[in-house]
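Note that this complex is displayed minus one protein chain, with the remaining chains in position.
Then we have chain A:
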Amino acid sequence: MLRFLRPASRFVSAAAARPVARSAFQLFPRVPAIIQSQGYATEGGVKDYTVRDALNEALAEELELNPKVFVLGEEVAQYNGAYKVTKGLLDRFGDKRVIDSPITESGFCGLTVGAALAGLHPVCEFMTFNFAMQAIDQIVNSAAKTHYMSGGIQPCNITFRGPNGFAAGVAAQHSQDYSAWYGSIPGLKVVTPWSAEDAKGLLKAAIRDPNPVCVLENELLYGQVFPMSEAAQKDDFVIPFGKAKIERAGKDLTIVTLSRCVGQSLVAAENIKKKYGVEVEVINLRSIKPLDVESIVKSVKKTHRLLCVESGFPAFGVGAEILALGMEYAFDYLDAPAQRITGAEVPTPYAQKLEDMSFPNESLIENYIAKMLRL
C-alpha cells in the first residue's frame, strides 16, 4: 500500500486511468490487414500520410492536449526542423513550447531531463541519434536510472526522438543504428516506428508514458507515404509498447524485423511468394524495449523457422537478442537454426557501391529466405 503513496506510482496510476486512450490501444491491431492496405481509398476514412506528417501530427496533438509537453532541440522552431518534422509547431504553439536550442547536445539533453524531473513532459529532439552520442550519459545515467535510484520517488517523463540508423551517403559518423545501445538499458523504453501509424501512435504513447522513452525514427522513412486508418487519425490514438504487429501473415517462415527493414522484408516476402508460392510472416516489432517475445514465439510455433532482419552492427545487436530469445523460448518449435541478417560489421563507407554492401536490402533478404527454405 505504501508503494501507492509514492509520487511516481500515483503518476502511473493516473496515466492508466485514461480509458479512452487505453481502448484505442486495443482497437487498432484488430483491424484486418486488408483494410489497412487499401491505399488511396477514401472509404473508411483511410488517408495517406507521410511518416513526417504523422510525427508532426502526434507532436501537435500532444502539445495541444497537455500544457506540460514542450519540444526542444536544434533547429526545431524557426527552421521548422532539420527534417521538417516540427514544421509549423512554432507558429501554432509559440516559443514557450517549441524551443530552438544551441548545438549543445549534452547540455540541452541534461536540461530537458531536469525539466522532466520537475514534472514537465519534454520532447527532446536530436537532429540525429548520431549526435545523441554526445548526450548519451544524460539519457542513460540521468534519465533512465533516476527512478530506480530514488526508490521510485522521482519519475522522469521524457521523450528522446530523432532519426536513427543510416541515411544515404553520409558516411561513418552519421550512419549508426543505436537500437541495441538504448535497448540494453533498464529504465528506458525504446520504440522503432516503421509506418505512419507506428510513428504517430508510438510517439504519442512515448510522450504519455511516465518513463524516459527513446523514439528511434528513420530519416529515409520520413518522406514515405502510408495509409492511416480513421482511428489512427484521431487525437486519442496511441499504440501500446511491447505489442508487435504482424504486417503480413504466413506459415512458412517468420521474419522478425523493425524500422526500415520492415518495408524491405515485406517486399522480399511478396517476391518470394510470387516466385515460389511460400508464405512468409513478417513481424514488425514496433518496440524493442519492451520486446514482444510472445508474438515471436507464437509465430515460430506456426512457421518453425525464424529470421531476424535489422540494420545495426551484428555483434551484440538486436538480431543477436532475437536469436537468443528464440533459443530460450522457442527452441523446441524450430526446425532449423534461427538466422539473422544485419548491417555489416564495418564503419559505414561513403562510396555508394560499398554502402550498398553494408546494409540489408530486398534482394539479399529474398535470397536468404530462399536459402533458408531450400527453395
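In the analysis below, a residue touches a chain if its C-beta (ideal position, glycine included) is under 8 Å from a C-beta of that chain, and two chains touch if they have at least 3 such contacts; residues count from 1.
In the analysis below, contacts and distances are computed from a predicted model.
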| field | Listed names "Tubulin-specific chaperone D", "DNA polymerase delta small subunit", "Pyruvate dehydrogenase E1 component subunit alpha" or "Coronatine-insensitive protein homolog 1a", with the criterion being the UniProt name of the chain not displayed | value | "Pyruvate dehydrogenase E1 component subunit alpha"
| message | Of the residues A:Ala82, A:Ala143, A:Cys156 or A:Leu285, I need the one that contacts the missing chain. | response | A:Ala82
| query | Going by the touch rule given at the top, which residues of chain A touch the chain that is not shown? | reply | 74-75, 78-79, 82, 100, 102-107, 130-131, 133-134, 167-174, 314-315, 339-347, 349-354, 356-360, 364, 368
